[in-house]
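One chain of protein is taken out of this complex; the other chains stay put.
What follows is chain A.
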Amino acid sequence: MAQVHLRDVVKKYGPLEVVHSINLDIADGEFVVLVGPSGCGKSTTLRMVAGLEGISGGQVKIGGRVVNDLPPRERNISMVFQNYALYPHMTVRENLGFSLKIAKQSQADIDKAVDEAAEILSLTPLMDRKPGALSGGQRQRVAMGRAIVRHPEVFLFDEPLSNLDAKLRTQMRVEIKKLHQKLKSTIIYVTHDQIEAMTLADRIVIMRDGHIEQVGTPLDVFENPVNTFVGTFIGSPPMNLLSGTVKGSSIEFEDGTLLPVPPGYEIADGQAVTFGVRADNIMPVGHALPRGEHMAEVEMAVDLTEPLGTETLLFATLAGTEVQAKMLNPRPVQSGERMTFQIMLDKCHLFDAETGATLRK
């Protein structure tokens, strides 16, 4: 187990810079998830830590050791790939024991370590099969087994669940989390799925266009997004964003609708802002959480509904923009029905209309 430090790490392909001088400190035993849309540099960053991509600038340290120019085999890491990358010509047992065999360990030691890993991941009945004869979830577990058998300092996961169906993904997510609790090892995990990021991470690193946008615990990035990108990327459904202008203690939207400035913001008159509110904080009267201190009411016509069982998502239009609201204890709603919604202002966000950065002090 080890800490991982990234200092001003840059990745260039020819003249094209894809990762721009990022800094990240990962503590021993921490589960860090890199998340972002495709092409944001998260996989490239992981591959630089793994040694599969060269580092164009800066420094990567694993366990206090600079590893910039070390080949992957000398970094004491293991990695789970998106397509599992199991060796198709070897049985599960051989796949699991491959790294130990390469390290020239004795057959007895290999068998012991392999059986132990197989036990943890309940692979024991599959040991003599080849990867081709395994289901997606089983292959995934073999890939994880291959990673843990060596007791590396750092585990790297590159979108390991994206080839699985939704149900298996949820199941494997739990298994990965349990595995982390059991092994207490440092994990860097890459995904584009914000739910995976939220559920697994000790800390989330949100990336966009080769930059780190925000680093924080799942709740922190959910509740205090530093900009509109993080606000819309983390959380499902994405945060509703409305553009308006501050007028005294209110925000005036394009169609003249007025809402009070949320508490905690002090903004100069006339500033253009983006008002952010999550669906969880905009609910129809009578189907909402208990009233808070700072509430505002708006009336909207419902355009579309998505019943989800315990709640229904309502699509409505506020100030010319489509917003999503949540209805708890749902009742059937006709499209076109006008309802009064409560907005919990203390959960709302204001961002600079130009830069998208939060205006919270």
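Throughout what follows, contacts are C-beta pairs under 8 Å (C-beta built on N, C-alpha and C of every residue); 3 or more make two chains touch, one makes a residue touch a chain; residues count from 1.
The rule we apply is simple: contacts and distances are computed from a predicted model.
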- prompt: What is the missing chain called in its UniProt entry, if the choices are "Circularly permuted type 2 ATP-grasp protein", "Maltose ABC transporter permease", "ATP-binding cassette domain-containing protein" or "4Fe-4S dicluster domain-containing protein"?
  reply: "Maltose ABC transporter permease"
Task: Please pick, from A:P88, A:G270 or A:G309, the residue that touches the omitted chain in the full complex.
output: A:P88
Field: Absent-chain contact - pick from A:L6, A:V19, A:V33 or A:A50
entry: A:A50
Given A:A103, A:V174 or A:A301, the one touching the chain that is not displayed: A:A103
Task: Would you mind spotting which of A:G64, A:G132 or A:G256 touches the chain that isn't drawn?
output: A:G132
Query: Of A:I22, A:C40 or A:I77, which one is in contact with the hidden chain?
result: A:I77
Field: Contact footprint on chain A, counting only the chain that is left out
entry: 50-52, 71-73, 77-79, 81-83, 85-89, 98-99, 102-103, 132, 146, 150
